[in-house]
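My structure is below; once you've seen it, I'll send some questions.
The other protein chains are all here in position, but one chain of the complex has been omitted.
Right, subunit A next:
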């Protein structure tokens, strides 16, 4: 099957088959030398050729996105290759173009994409399909390049970790920055940082934490004193970044650790899902204080982050049980408290967290087990979120997540897109506020429906 002609899924390591960008016509060396009109003309020509090739097949609306081009079947086209960051597709000749058109025709006749299939992809096509990390436009600092690569390969995961990594990278960037003549730091630094930020976003959609932190950073930059000598201004900004990390993340976590720890009583059976850095701190802290409790870690594919949490807790001496999500129903009656982390919380009280958290919360609610979300205030987003699919992110395909040696050959365990199968792995889901008992933040324990009081509480402190 060809994926719906207008909506292919590109794993972040590049499309499975071959070409990354538009195919330049014969005689031209690169896309950049064409003017916009000529590019439009080329696109029309290719579209017409495709329509002719797909004689009789269902025609889906052509996409407006320039980059989303149908990939020809593996049988006919080049073998799958991992593209490097630069424009690597050698300019195919006219003959290659013809063979590809023929291949498409073959593909069309082999298996007509069913409307249901095409519709399914259309629903999730707005998720911000992982794009290949292309060469950056403009001058990107090497720290940012490295960070983007780490993000796209999921080496750094978790809202807190990503935010801290981003801010630390920006500290380096700011220190290396030199104000051009006839410019002020407070005005030019922002324009300098913008392409860096875009590059990070292209690697992986920005988390709410990164967004809030960057917004605060921009505020600090615009407020920096014009009269300060450059090095002093840069040092002041780095200091502000350090303060932000310290106040909103590190110290906030300590307060949450204490507050949530007080809710843990001897004999409790605590259930947690996947791996939250805050919940890890809470559990380790409570254990260090001498409370006797046991932990059930619920995990799920593809990321299997719970394994890391499990090893940390077990080595600290906490009694742990490890189950996968489908087994939740069997053990929920044993649980006395559910502790989960969050990617972000929204003003209607909904919690946006790792996919599967909503299931855990709903199951707990049904069995009258209190659900406590541990979340710093900087994860608060003013937006209202009502469901999991208006905004989400897809996990990349391939075997990025397994960190433990496995007995079977890796390939047999990893699912790949093929003729009749499209893999869909949303990374986040939304837990509705009525399933949550309490949200523990550093300004206090708040019921989910009153999350709107966080800015009020913060306003008093800041």
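Note that in this section a residue touches a chain if its C-beta (ideal position, glycine included) is under 8 Å from a C-beta of that chain, and two chains touch if they have at least 3 such contacts; residues count from 1.
Just so it is clear, contacts and distances are computed from a predicted model.
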{"item": "Undepicted complex member, UniProt protein name, chosen from \"rRNA processing protein-like protein\", \"Translation initiation factor eIF2B subunit alpha\", \"Integrator complex subunit 9\" or \"Septin\"", "value": "\"Translation initiation factor eIF2B subunit alpha\""}
{"item": "Which residue of A:184, A:383 or A:434 touches the chain not shown here", "value": "A:434"}
{"item": "Touch residues of subunit A, complete complex, unshown partner", "value": "263, 337, 368, 370, 372, 434, 437-438, 443-447, 449-450, 452-453, 456-457, 460-461"}
